[in-house]
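Before anything else, here's the structure in question.
For this depiction, one protein chain was excluded, whereas all remaining protein chains were kept in their positions.
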Amino acid sequence: MDLGTILQYVFSGITVGAVYAMVGLGFTMIYNSTSIINLAQGEFVMLGGLIGVSSVGLFKSWGLPPYAAIPMGFVIALAGTTLVGLLIEKVAIEPTDRLTIFHYGGIAVVLYGLARIVGEVSVPVAVVIAAVLSAAAYWLLRNTSVPSMKNPSVLQLVIITVAISIVLRGIAMFVFGKNPYFMQHFLGEDPIRILGATVLPQTVLIVAVIIVVVVIVGLFYAFTMTGKAMQACSFNRQIAKLMGINDRKMILLSFGMSAMVGAVAGYLVTPITLMDYDRGPMLALKGFGAAVLGGLGNGYGAVVAGFTLGILEGLGTGLISSGYKDAISLIILLAVLFYRPSGLFGSTEAAKLKEF
Amino acid sequence: MNHIISVEGIFVHFGGVTALGNVSEKVAEKSITAIIGPNGAGKTTLINVIAGAILPSAGNVIFKGRDITQLPPHEVAEAGIGRTFQNLRLFRHMTTIENVMVGRHIKTSSGFLSCALKLPSSRSDEKAIRRKAMEYLDFVGLSDRANEDALSMPFGLQRHVEIARALALEPEVILLDEPAGGLNPGETEHLAELIRKIRDQGITVVLIEHDMSLVMNISDRIMVLNYGQMIAEGTPEEIQRDDAVIEAYLGKAEPVRAMHS
Partner (left out) sequence: MGRGNIIGLIVLAVLVAVFPLVMTSPYYLRVMNFAGIYCMICIGLSLLLGYAGQISIGQAGFFAIGAYSSGIFTVHFGWNPWLAMLVGIVLNCIVAFIVGTPTLKLRGHYLAMATLGIGEIIHVAAVADLEDFTSLFQKVAVWFGADATKARAALEPFSELTGGPSGFAGIPPLGIGAWQVSEPWQWFYLIWIVILVAMALSLNLIHSRIGRALRAIHGNEEAARAMGINTAPLKVRIFIISAVAASIAGSFYAHFVTFISPDTFTINDSILFLVMVAVGGMMNVWGAVVGSLIMATLPESLRFFHDYDILMYGLVLLLIMMFMPDGIVGLVTRLRTGLVSKLTR
C-alpha cells in the first residue's frame, strides 16, 4: 500500500472531518453556555446545505453567473440557518410564561395532522379544524400562564432538542423532498495532484474556510466584549449575571453561532457529499464524538478531534471495509466515552457528574 | 476530650484560585462548632471537602481516627457524617416523609429482587424505615406534614426537612450549611433550640452560619475563614474580641477604637 493511496483516504477523510469539526464546535458552543447537548446540531448542517443549494439554483435560474450565485447562496444559507437556530432557542429552549405565536403555530400543525390521520378528513377541512381549534386555544389561554415552561430541567431540554431535530427533519423533508441535492463544485472539478494522490479543489476550499472560521471564532471569544461575556457565562452563570451580563442573550447568541458554523460546513460540503434531509442524526452523533474526543467544552479540541475522526474514518473505509464505515466513528465515540471521557484536551472535572 | 473530626493542612486549588489554604482544625466530640467568614471565604468548600464532595489538593480529613480524605460522598455518609445544603437539595417529586425515608437507605439492605417481589424482608424493612422516618420528622416538629410534597412547603420548614433527612442517617457528625439562611428571628430561635437538641442527642454539630447572634449563642467553638485562610479560632468571646476577625468583617480596627477612646 503506497503513500499515494493512503493519502487519498486521508484527503477523503478530511472532507467529512471538516463537517465533524464544525458540528463538534457547535456542540461545544451551546454546551458551554447552557450545559445542554443540542441533539439537533446535525440539522444545522443539513439546512445549510439544502437552503444553500435551493437558493443557488434560484439565483442561477434568474440568470446569475456562478461566481455571483455561489457567494450569495452562501449568505442566504448562513442567514437562513442562523435564523432557525435563533428561533429554536426563542421558542423551545428559553423558559416562557406564556405561549407565543410560534407555539400556536405548532399546535395548529399538530391539530391539522391529527385531523388528517385520526379523523381522516380532507385537506381543506383539516385546515379549517386546525385553524378554528387553535384560535379557540389562543382565546382560552391568552390570559393564563397555565401552559408555561419555567425552569426546564436539563433532561427536559435534551429531549426537547431531540424533538427539534425530528421537527426540522420533517419540515426539510416536506420542503425539500427526500432526494439528495447536488451543487456544482465551487472551483471546478480538476483534481490537484499532491504526493501521488489527488485532492479536489473543493476540499482545499473547505479546509481553508474552516480555518478562517475557527480563527474568527477564536478572535471573537478572546477579543470582543460579547465574546468575553459569553466565556464568563460559561464559567459561572450566576456570577456573570451578577456582573450585569444578560445570560439569556448569551444563550441565544450561542445557538445562533452554532447554527452558523454548522451551515458553513453543510454548504461547503454539499458539492462533494450531496445533502439530504436525513443527514442530521449521524452527523450529530459523530460531531458529538468529536466534541467529546476533543474534551467537552474545548472548542479548538473539538475542531482538531473532528478532523482526526474524519481522517480515521477515511482510512478505515479504505483499509478495512466501507460497509462498516459508520461503525468506525461510533466505536471511537464509545471508546472515548468509556475510557477517557475528558477527551484529549479536556479536564476530568468537566466530565464529572453535576446537575444531570 | 476526643476530637471526632480533624482537618489537617487542607489546600484546595481551582484553576488559578486557592479556595482553601492550609486550613487545620480539630472538632471536639458532642460539641457545636461554627465556621464563619465573609462570602467566598471557602466555608462551603471546607464542608464539601469533609463530606467528600471535593477532593482537596493537599491535606487530610480524619474522622474517628480514620483518614476519610479520599472517600466519595456516599461512603462518607455511611461512615457517619450527615449534611445539609446551603441552597436546599430536597428531592423533587417526593413527599416530606419520603425525603426523610431516603436517609434510612443505608440502614437497610433489601435489594432489587426482594423489593420487586415484595418479599417479607423488604416489607418489614419498609415498615421500619417509615416508622423511623416519622420519628425524625417528629424530632424536628413536622410530623403533621409528612405527606405533603416536600418542595411545596414553606422555605423555613424545608430546611427542617433537610435536617431530619440528614439525622435519619444516624450520623455521629452533622454538617449544617447555613441552616438559618432566609429565616426570621423567631424561626432562627427555633432553629437554635433544634441544634441544641441535636447536640444533646450526642451528635457533633458543625455549622456554617452568617447569623452572628445564632452563632455566638450556641457555639462551643468558632473558626473564622477569610480568603481561604483560617484567621482565627476559639470560643465565642475570644472571637468577638479578635482583631483579625473584626478587620475581616468591618474593615480596619482603627475607627472602632477611636470611637471607644
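Labels for the chains are A and B, by order of writing; each one numbers its residues from 1.
The rule is simple: contacts are C-beta pairs under 8 Å (C-beta built on N, C-alpha and C of every residue); 3 or more make two chains touch, one makes a residue touch a chain.
This is a predicted model, so every value here is computed, not measured.
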item: Contacts of the hidden chain among displayed chains; value: A, B
item: Residue of A:64, A:330 or A:344 touching the missing chain in the full complex; value: A:330
item: Identified contact with the non-displayed chain, of B:20, B:36, B:101 or B:173; value: B:101
item: Which residue of A:29, A:69, A:107 or A:311 touches the chain not shown here; value: A:107
item: Residue among A:62, A:223 or A:338 that touches the chain left out of view; value: A:338
item: Among B:169, B:192 or B:248, the residue in touch with the chain that has been omitted; value: B:169
item: Positions on subunit A contacted by the hidden chain, ascending; value: 36-37, 39, 92, 103, 106-107, 109-110, 113-114, 116-118, 120, 147-149, 152, 154-156, 158-160, 162-171, 173-174, 281-282, 285, 288-289, 292, 320-324, 326-327, 330-331, 333-334, 337-339, 341, 351-356
item: Contact footprint on subunit B, counting only the chain that is left out; value: 51, 53, 72-74, 77-78, 82-83, 85, 89-94, 98, 101-106, 108, 110-112, 115-118, 122, 125-126, 129, 165-166, 169
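FYI, only the chains that are shown with their structure count from here on.
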item: Centre-to-centre distance between subunit B and subunit A (centres being mean Cα positions), rounded to whole Å; value: 45
